[in-house]
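Okay, so here's the structure we're looking at.
Every protein chain except one is present and positioned as in the full complex.
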Amino acid sequence: MTLRILYFARLRERFGLAEETLDFSGATAADLVRQLQARGGVWAENLAAGRTFRVAVNQEIVALDAPLPDHAEVAIFPPVTGG
Amino acid sequence: MTLRILYFARLRERFGLAEETLDFSGATAADLVRQLQARGGVWAENLAAGRTFRVAVNQEIVALDAPLPDHAEVAIFPPVTGG
Amino acid sequence: MRIRVQNEAFDLGAEVDAMRAGRTDIGAIASFVGLARDMNEGSGVAAMTLEHYPGMTEKALAKLVDEACSRWALLDVTVIHRVGRLLPGDPIVLVAVAGQHRGEAFAACEFIMDYLKTQAPFWKKEETVDGERWVEARASDDAAAARWTDS
Partner (left out) sequence: MRIRVQNEAFDLGAEVDAMRAGRTDIGAIASFVGLARDMNEGSGVAAMTLEHYPGMTEKALAKLVDEACSRWALLDVTVIHRVGRLLPGDPIVLVAVAGQHRGEAFAACEFIMDYLKTQAPFWKKEETVDGERWVEARASDDAAAARWTDS
């Protein structure tokens, strides 16, 4: 399936990427994170198990075991700090 | 001793009096209330034991056993309802 | 610290702007405006008149603000209470509290309102179709104020 992935704030800067379209053969947000970690470098570092980040699917924050529907808009970002 | 007594809100209206100067030979706010009750009529009615009112001495709300200094400004009024 | 008792309307925006003017250390301003409603105790209110105890009122409000400042680290407080005749929709009271963080600003603002409701010498008289009536003190206001002594 195809996913649109968005990155924000510190992660956007570290990855040097705001948005990409990705072929994805896994099922859950955790599978996607593993696929991105496998890129190594800043990806492995910033998405490592101990690191804190949030995943939103179609603009709702989800847990890592959430399933990803085809054509989902997935966003990966640090904990929010507005207000 | 001499006291200046002020009445506010519903009590001011019931007594038909906003302010008076009184000779007082008692010691406490409770003594003053008894002296006023002894006037009978609206005084006895509105200052009766079960009725809710507040006493302030020199602009501080006090309990009925508070002593009254000479020349004190004593105010008697219903529970407050501002804000 | 500003405490005022006045007949005139107040301007929330102007009061809060005055608090923050020229400052860069304030992180949070919590504010409250209480307004005259057209309904109370189940019947229509055409207007109300607020009476107070000049002299004691200002002292009582200053005492509330001092108490709030001793409980929380506040950067500024404004309290304005109107007296005289007011119509439904008219603002009655304004409390604004500035602090570094929102928790203390919210708590102090609510504390001041809760204590004002039971400690400051204001009385409301409502005009209804059945004539005039003095507003009775509410047990819920005593309960709200009592919360702060339990903690």
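By written order: A, B and C. Residues from 1 in each chain.
We adopt the following convention: a contact is a pair of C-beta atoms (placed from the backbone, for glycine too) under 8 Å apart; a residue touches a chain by one contact, two chains touch by 3 or more.
On a predicted model such as this, the values are computed, not experimentally measured, just so you know.
The hidden chain, counted over the whole complex, makes contact with A, C. Only one of the listed residues, C:M1, C:L35, C:A62 or C:A146, touches the absent chain: C:L35.
Considering the full assembly, A:R10 is the residue among A:R10, A:R34, A:R51 or A:H71 that touches the omitted chain. Across C:G42, C:G89 or C:G131, the single residue that touches the chain missing here is C:G89. Within the entire complex, the positions of chain C that touch the omitted partner chain are 11-14, 16-17, 20, 22-39, 88-89, 91, 100, 102-103, 105-106, 109-110, 113, 144. Counting over the whole complex, chain A has residues 6, 8-10, 52, 56, 59-61, 75, 77-83 touching the chain that is not drawn.
The rule is short, and it goes like this: only the chains that are shown with their structure count from here on.
As a whole-number value, the distance joining the C-alpha centres of chain A and chain B reads 72 Å. Averaged C-alpha coordinates give centres for chain A and chain C that are 48 Å from one another. Distance from the chain B centre to the chain C centre is 26 Å, each centre being the mean of its Cα atoms.
In chain B, there is no position where the chain touches two or more neighbouring chains simultaneously.
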